[in-house]
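Omission of a single protein chain aside, the complex is shown with its protein chains in their original locations.
Going in written order, the chains are labelled A, B and C, and every chain counts its residues from 1.
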Amino acid sequence: MHQERFYTLTASCPDQVGIIARVTGFVTGHDGWILESSFHADAVDSRYFMRIEIKAASLPFALDELRRRFAPLAAALRMDWRMTDSARKKRVAILVSTQEHCLYDLLARWQARELNIEIACVISNHDSLRGFVEWHGIAFHHVPVTAENRLEAFATMRRLFDEAQGDTMVLARYMQILPPDLCAAYPGRILNIHHSFLPSFVGAKPYHQAYTRGVKLIGATCHYVTADLDQGPIIEQDVIRIDHSDSVEDMVRYGKDIEKTVLARGLRYHLEDRVLVHGNKTVVFR
Amino acid sequence: MHQERFYTLTASCPDQVGIIARVTGFVTGHDGWILESSFHADAVDSRYFMRIEIKAASLPFALDELRRRFAPLAAALRMDWRMTDSARKKRVAILVSTQEHCLYDLLARWQARELNIEIACVISNHDSLRGFVEWHGIAFHHVPVTAENRLEAFATMRRLFDEAQGDTMVLARYMQILPPDLCAAYPGRILNIHHSFLPSFVGAKPYHQAYTRGVKLIGATCHYVTADLDQGPIIEQDVIRIDHSDSVEDMVRYGKDIEKTVLARGLRYHLEDRVLVHGNKTVVFR
Amino acid sequence: MHQERFYTLTASCPDQVGIIARVTGFVTGHDGWILESSFHADAVDSRYFMRIEIKAASLPFALDELRRRFAPLAAALRMDWRMTDSARKKRVAILVSTQEHCLYDLLARWQARELNIEIACVISNHDSLRGFVEWHGIAFHHVPVTAENRLEAFATMRRLFDEAQGDTMVLARYMQILPPDLCAAYPGRILNIHHSFLPSFVGAKPYHQAYTRGVKLIGATCHYVTADLDQGPIIEQDVIRIDHSDSVEDMVRYGKDIEKTVLARGLRYHLEDRVLVHGNKTVVFR
Partner (left out) sequence: MHQERFYTLTASCPDQVGIIARVTGFVTGHDGWILESSFHADAVDSRYFMRIEIKAASLPFALDELRRRFAPLAAALRMDWRMTDSARKKRVAILVSTQEHCLYDLLARWQARELNIEIACVISNHDSLRGFVEWHGIAFHHVPVTAENRLEAFATMRRLFDEAQGDTMVLARYMQILPPDLCAAYPGRILNIHHSFLPSFVGAKPYHQAYTRGVKLIGATCHYVTADLDQGPIIEQDVIRIDHSDSVEDMVRYGKDIEKTVLARGLRYHLEDRVLVHGNKTVVFR
């Protein structure tokens, strides 16, 4: 990521002749310096996707004015679009259960300023990671989830997320299924790491399923959460090799290494506005 | 693979104390020189697997006598076992349709003596690759398969395979489903390359399925053919990264590279007696 | 690659505000439909790189006229640029010695129309692959190279390449070092596959060097040939895992699989005008 402040335009619209020229012409018309630009034409759906980083200091006005001036062109092109400011750190809430590998990994990246974020809070259905989180000066909320209090618990979590002004919710091996209304409330803003190479081994105990089928690689998938379990748009995936000598416990252990890496990559793409959702798929401008 | 002649023992048996000592003690008792040895204890099923290469010249007798002398110990250990001779090249029949990439790849390896095999014959439901195959001095059989002649066609193929004294049948992107009786006739001797990372995308058009799901990696799987389509024991798998800009046609093209590599690796493991089937899984002593 | 005919502009120029807007504005001004576009700003050297595919049928004139009209803008932007036509297949000459794996692989891709090329000819310092090449209807030239006839031999090869109207020369495990004048005559048009992960193990017998050092991965590198042995701009690289049980011969065998894949990928990038040389490095718009 660039160190100097920049604005990021992400947009998609019906494909037609001249989109790049009109959008970059608009930017250039205000002396905007384009740091990075990516374009993709989906030929099957005739839809156009773009992501442009504009150096903030090159423009004679601020982001709000840029948005205001861009709006007519966006309307003419029938765009879905947004503009973000690299100086405004996104606020990420992390949901965990008892496994700590993804949490340690995310906090190490946050400490090293590798991820340009603020941690809004950590929410867990267990209390075991409180000390580690609070040592970092981060708010920790223990919200137990039981068969009885389920809806109430998730209403509490939603309130905590909103109060902490969360932008993005990350399920970092959080072992509860979110209720549909929570998924629907934050479309494209909740990321999960699933411990299989989807669409293989949906649902519970994917490593056990992988062991039983005798696959030679196991994987992990970072995807947006939707009401359909493990069916949301895939952002990033990776695999590692196993063999006949690996038990389910070995797979669980090896799997952690790809879970945390795939989650961190997927989250970074999301936070840098590199992911555009297209139906149940994603365009990822890496 | 070792250049000098050797015998390979592959075996599995119920686990108990002393198996390695008894088997290697037997070999040593005849001054047998062990070139390579691999052992695996499956703790879940209490079953023991092994593969041992013995230098032929170190033994005072030939393979038949080695088999005869080993039989009582194998019986005492309740072993499933076999012994093969590296000097006897396995005879491989290759089944293809119209796509040539796996065929070219296998024949290049055969030419370079990278695979220690004889090509028994090539059988195809199309005639288009006849010239290329025959140029290599290999028998080519065109056996068209239609809805009407299906059973007859596969009976012909089975006869051709037997007449050519085939040991192993390789479906190198052969686009017909083998009938159950053919699968049953050669258990653990028919290898297929499936163009997906199984168990994802079983059946027809896996690249289309992958495109629709929006996965970020596509794969290929080499497995033994059983009567259950794409459900046989997996020998080898691999994947390759794709992204949103790749069409189904791009995936087909990239996929070829892993199809041929995965097939060649799986076939080599099979031909070197490195694969032991265990239920619907495999032990692969690489 | 797109099936419909298109023109490809590749260009680099000093970075400044407005390059994309001016170039795409030019295209749009002629109703040109952009199929694919990639841009890269090298911040260290303040240099800008681009690649744009324009649908041929969308323009009211042919490529020559497009070039003529684009020239003033290119001059204003101080561009190094070229435009190619997807309907004109590049003519590739393949140089080989005795190892056949890359040759088989390239011809399989050519047969399958995976590579959009014509094979100008195959040149070898050995005669052993003549039959295979000629069976494909391709001209084969045996040009022995000895200590005595070296310069003469390479002069012959250069004449053969020119007579066959070669665009690109591919060293597909050709085991002779090209003389500096030959390298200089075709800058950015000669590709080599080196059997190591450069810059490790430059020069002869890289697998022996890798064995001696005890590395855990071996690699292959596709690069442009320059007068400095194995020092030219790198186009593509990949690696494969080995371990202590692998002999030099095993490495040679495994290495072939990445050699042919890396060469094919690098060649495809080159042929599709996806590679822009930048000093001794490359920009590759995959």
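Just so we're on the same page, a contact is a pair of C-beta atoms (placed from the backbone, for glycine too) under 8 Å apart; a residue touches a chain by one contact, two chains touch by 3 or more.
Computed from a predicted structure; not experimentally measured.
**Student:** Which residue, A:S46, A:Q111 or A:Q165, contacts the hidden chain when the whole complex is considered?
**Tutor:** Considering all chains, including the one not shown, the answer is A:Q111.
**Student:** Touching the absent chain: which residues on chain A qualify?
**Tutor:** 36, 99-101, 104-105, 107-109, 111-112, 114, 131-132, 135, 245, 253, 256-257, 261, 264
**Student:** In the full complex, which residues of chain C touch the absent chain?
**Tutor:** 40, 42-44, 49, 197-201, 213-217, 219, 233-239, 243-245, 247, 278, 280-284, 286
**Student:** Which residue numbers on chain B touch the omitted chain?
**Tutor:** 17-18, 20-22, 24-25, 27-28, 31-39, 41, 58
The working rule: only the chains that are shown with their structure count from here on.
**Student:** With centres defined by CA atoms only, which chain is the most remote from chain B?
**Tutor:** Relative to chain B, the chain whose C-alpha centre sits farthest away is A.
**Student:** So what's the Cα centroid distance for chain A and chain B, whole Å?
**Tutor:** Measuring from centre to centre gives 41 Å for this pair.
**Student:** From the C-alpha centre of chain B to that of chain C, how far is it in Å?
**Tutor:** Centres of chain B and chain C (C-alpha means) sit 35 Å apart.
**Student:** Where in chain C do residues touch two or more other chains at once?
**Tutor:** In chain C, residues 36 touch at least two other chains, as defined above.
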